[in-house]
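Here the complex is missing one protein chain, while the rest keep their positions.
Entry: chain A
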Amino acid sequence: MAYQAFYRVYRPQSFAEMSGQAHVKQTLQNALLYNKTTHAYLFNGPRGTGKTSAAKIFAKALNCEKAPVSEPCNECETCKSITNGSNTDVIEFDAASNSRVEEIRDIIEKVRFAPANSRFKVYIIDEVHMLSNSAFNALLKTLEEPPAHVVFILATTEPHKLPLTIISRCQRFDFKRITATDIVDRMNVVLADSGIPSNDQALKVIAQAASGGMRDALSMLDQVVSFSGDEMTIEDALLVTGSIGQDIFYQLAESLLTKDVGKVLTLLEELMKEGKDAVRLTEDLITFFRDLLLMNTAPSLDELLELASGEEKFKQLAHQFPVDTLYRYIEILSATQQEMRYSNHAKVYLETALLKMSQVKVTTSQQAAVDLGPFEEKIAQLERTVIALEQQLKQGIATNGAQTPQASESQKRQRLRTQTGFKAPSGRIQEVLKTATKQDIQLIKSHWPTIMTQLQKSHAALLNEAEPVAASTGAFVLKFKYDIHCQMAADNQTFSSAFSQLLMNLTGKMYEILFVPEEAWMKIREEFIRNKGLKATDTDSDSDAASETSETEQAADEMLSFMQEEKAATEDPLIVEAEKLFGKEFVEIHDD
């Protein structure tokens, strides 16, 4: 007899022989035993996971002369004829080569006829996704109203290509990948049966490369056996399965990790010598690092891996690379890929890229954790300094204010009332009052509504109960109704800077802002007016400083009149705005 490949000789003939797919086997066997089979089954899963085998075994068990049984006997005439494909009631149909309507119609026409010598007519349609659209429709008609004696078994690797109408008519089974251990076990059975000594290491390599497909595993085993003669070795297995590339990539990544540039370049040379194209190699490297990335970010998605296998050593390797580094690698490689398009020296580009990659700082998470210690200390230290400086700054303001005795007095009184209350910089305010002009305050007031709308919400809220009361060319006084708001505004650095920035944009002048609570303001103002009055009488006698004093006098008068006016007028920014728009003479204020 001619030589038959392992996967053909050792096609399982009973459920017990099938590897993996426990859930499918149990369901089908129960269905057989309790006579709960349905008219259409859909077996889908990756290649070599046992779809067609399961379909054939199921067909045999259905029609076995000893039915109902959970396993075909493989002894009766029916079983035998199904095994060798001569049974007329089990129709195997390869949709890949018979995808047209005519062909499927041919077999479906015969559906109505009762089976010749078994209980069921079983249609096994392999690669069902290859059927044409009209062929699917023809099939659907039958699936919707199948005669009682017919069972359809559709098998496919690509269920998403089937129309939903077909899928919903079938009982669907997902065939899963067969685990490496199951594959190794089965290979051992095969080898023992053919009297060939086995090598566990080699078998593992094969099982890994087969990635869950039994047929792949067995045909690779076939190759290894014929390649190695008497004794199979792990080297042979590696060679036949093509796992060598994977290994070199592994070493390459490892050398990158240890920054062994020499080794990296040697490995590249080795790959190039094997006749790999540099452009293609770049693509492969991207894929490899992408696989490592995938292991890091979504470890459960083994089936999406392309170059690296889900082996333990790759997982470990992946975890040694931080995600950022992998991104950086991929970035470098894809940039290189771009550049290569315009050059004849693709290899040089790849070499530079690898050199660049070895320069990328690899900080694994552990190292980072170690490094964090001194940093934290430093940050804490800096924080302390900042706090100290801030305190100093505040004290500086306070001492500034305490220069005038009146102010310190008022401050003391204030302190008696509210322990944590805000200390108004009355000295500075007095200064401002001295040089305050009406134009300045008008200017600020006219911009007030705009400021309120342009400020951040939280900031504007602070200013709800506040209003500008006096202004000189370089500073203005902002009065708050409550201490607490004043305090908050004064403490809020971002607020003051944002606020003065806004003012500057609108008025073109840089103002210093002085915050004052209402009560303090009243006192300061009273004091100022009293002083002014005294001073005015003083200067009358003192003619030397006449020019100077007359100026201040004027300012004070202006100030006084303005303050009175201010008292009369409602300090509504709306009115100010209206006045600005229409002119003062046209604005009448009705307060109600």
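Operating definition for what follows: contacts are C-beta pairs under 8 Å (C-beta built on N, C-alpha and C of every residue); 3 or more make two chains touch, one makes a residue touch a chain; residues count from 1.
In the analysis below, contacts and distances are computed from a predicted model.
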| item | value |
| --- | --- |
| Hidden chain of the complex, named as in its UniProt record, picked from "Cbb3-type cytochrome c oxidase subunit I", "NADH-quinone oxidoreductase", "DNA polymerase III subunit delta" or "Glutaconate CoA-transferase subunit A" | "DNA polymerase III subunit delta" |
| Selected residue (touches chain absent from view) among A:179, A:334 or A:381 | A:334 |
| Hidden partner chain, touching residue among A:93, A:136 or A:173 | A:173 |
| Residue among A:84, A:133 or A:300 touching the omitted chain | A:300 |
| Absent chain, residues of chain A that touch it | 23, 26-27, 30-31, 33-34, 36, 38, 44, 141, 145, 159-160, 164, 167-174, 283, 286-287, 290, 293-294, 297-301, 304, 323, 327, 330, 334, 337-338, 341 |
